[in-house]
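What you see is the complex with one protein chain gone and the rest in place.
Order of writing sets the labels: A, B and C. Residues in every chain begin at 1.
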Amino acid sequence: MAKVISIEEAVDLIKDGMTIMVAGFWGVGTPEKLIDALVAKGTKNLTSISISTALTTKGVGKLVANRQLKKVIVSYIGRNPATSEQYESGDLEVEFVPQGTLAERIRAGGFGLGGILTPTGVGTEIEQGKQRITVDGRDYLLEKPLRADVALIKAYKADKAGNLVYRKAARNTNPLMAAAADITIVQADEILEIGEIDPDEVMTPGIFVDYLVQG
Amino acid sequence: MAKVISIEEAVDLIKDGMTIMVAGFWGVGTPEKLIDALVAKGTKNLTSISISTALTTKGVGKLVANRQLKKVIVSYIGRNPATSEQYESGDLEVEFVPQGTLAERIRAGGFGLGGILTPTGVGTEIEQGKQRITVDGRDYLLEKPLRADVALIKAYKADKAGNLVYRKAARNTNPLMAAAADITIVQADEILEIGEIDPDEVMTPGIFVDYLVQG
Amino acid sequence: MDAKDVFIAKRVAQEFKDGDFVNLGIGIPTLVGNYIPKGVRVFFHSENGFTHIGPMPNSEEDIDRELINASDQYVTILPGGAFFDSAVSFGIIRGGHLAATVLGGLQVDQEGNLANWRMPGKKTVGMGGGMDLAVGAKRVIIAMEHTNKGEPKIVKKCNVPLTGLKCVDLIVTEMAVMAVTEKGLVLKEIAPGVTVDQVRAATEAEFTVDPDLKIISVE
Partner (left out) sequence: MDAKDVFIAKRVAQEFKDGDFVNLGIGIPTLVGNYIPKGVRVFFHSENGFTHIGPMPNSEEDIDRELINASDQYVTILPGGAFFDSAVSFGIIRGGHLAATVLGGLQVDQEGNLANWRMPGKKTVGMGGGMDLAVGAKRVIIAMEHTNKGEPKIVKKCNVPLTGLKCVDLIVTEMAVMAVTEKGLVLKEIAPGVTVDQVRAATEAEFTVDPDLKIISVE
């Protein structure tokens, strides 16, 4: 059961020091209105999990530019000079995670797995501090689950039961992150009544969703 | 790119001694016509991976009843007396896998993971022969991927690019198994031209599918 | 339907909060769905891949052959439900997204270990989704008769194969409601007309009695 709240109420759920997941790929599939409200509020010392830090004017990148983050867990920070600058000055911690591993770690966090074994990164720098496990003669890294206090999700359609539908390339990390946070907040282009989304069409079941915000 | 073939051509791809995955839950989402043709052909010594052995008249259960299987990897064999009988007589090997673990092992097989860590089964009989791994203070079992030579899939709609749509509770293991076999054969109620399925509506992308059979 | 089983089911049905997602196992747990108190919306999860299980179809022509529950019964789906694949379905279970699961039990011991999938000497049919439910749901409620032909089912230590380790939160029987706590089993409620001594006689496990012991009240 999802509760429809205002954008202000939504960002009030995010407290200083929390870990957030922000869905999207170069801002496509990112709930920009929620990000803007979070920028306006100025919540600090956040850790953010996302594919990239996008641009200084898009997605998570706005939070970087506004110096609200102490750490980012990402696969890519190119195209956002604010991230590089704060990373080099030591103001921002950056944990690089291969994109496929990031997706699986988030999924594992949402789905109660203690981790996954991936061949990605074996023998590279990102193996540091990780357990290498051999299964049937091939080497894998044990990668641990990721969870967040709050996930910020962008849907195309939502119903009041919290069921979500995404559109085109805006799906990306949304279905994964929606399941992997204690509180899942969705900015939806359209909020429909219960029953207005065909149960076969749902991409994220309402069971994962806590709050809806009109996009 | 999927190739449309006859049911006879499809079952000819399955050879004695192969491992097959059969989608479905109590026969719902099982390609019964493919199973019937496989029964008619009499291919032997197969290993089958499925949720259950269904009934003697449904799904994998027909292959059990016709004594075509040497091993089943399943979470449940109740309601199929043929399975119990062959299991007790030693004619059929049964590997019991908790249902959620089975789903993840199949997914891991299709998605190139070396395994997953699940809390399911820790401290029980099914831990035997498995590695227990502690992550952040909680114990998990390392469960290995499952793959098959051939996956038998049942779709509601397919297009000639191999994109699939399932219907209601018939989805179950279909999307997982479709990705986890060397050859994926789909029995579809309806085979449509390319472009007739909305790319947002696709539940199994055509990249996983090799052959289509009219259901 | 056994009156004891109905009593157990009615008591279990009081455990849910409005909006809870719940998975019911087979046997007594299935009955629980019939007794959810008015005003409490509970959504049932079907491990074969959907939420919002609805009632069975009214007539043959209302049956959809691709809409069964995990026990292979034709059912319906209520508005607000969604279909998903088996990996998502068990992700929901394992990931703690269910407020509770109600399962049957062969034995539960005082550490909260659960045995319910296999009885040595009887046919083994498999654990299905039971082991995942036992470790995954936020609360694991065991709905079972207190004894099996006089033999205690709530024991010091399970001596039949386990389903899950230290996973049980609450045991509801026709005699008692017991919580598994860090300090061991606590008798929270007893059935009308049942004495603590009778519970003790029917229970092998050690337990303490809640100072605020209540009488089970069902409608």
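Keep this in mind: contacts are C-beta pairs under 8 Å (C-beta built on N, C-alpha and C of every residue); 3 or more make two chains touch, one makes a residue touch a chain.
Please read all numbers here as calculations on a predicted model, not as lab measurements.
Colleague: Touch partners of the unshown chain, restricted to the chains that are shown, please.
Modeller: Computed over the complete complex, the missing chain touches A, B.
Colleague: Which one touches the absent chain: A:I49, A:V74 or A:I197?
Modeller: A:V74
Colleague: Just checking the interface: what residues of chain B touch the absent partner chain?
Modeller: Considering the whole complex, chain B reaches the absent chain at 1, 107, 110-113, 159-161, 163, 179, 194-195, 199-200, 202, 205-208.
Colleague: Hey, which chain A residues sit against the chain that's not shown?
Modeller: 25-26, 28-29, 51-52, 74-79, 84, 87-88, 96, 98-104, 106-107, 118-126, 156, 167-176, 203
Here, only the chains that are shown with their structure count from here on.
Colleague: Per the contact rule at the top, check every chain pair and give me the one with the most C-beta pairs in contact.
Modeller: By number of C-beta pairs in contact, the leading chain pair is B-C.
Colleague: Per the centroid of Cα atoms for each chain, what is the distance between chain A and chain C, given in Å?
Modeller: 34
Colleague: Centroid of chain A to centroid of chain B, CA atoms only: how many Å?
Modeller: Roughly 32 Å separates the two chain centres.
Colleague: Scan chain A for residues touching two or more other chains and write them down.
Modeller: In chain A, residues 112-113, 199-200 touch at least two other chains, as defined above.
Colleague: Specify, in ascending order, the residues of chain C that touch 2 or more different other chains.
Modeller: 50, 77, 83-84, 87, 90-91, 93-94, 136
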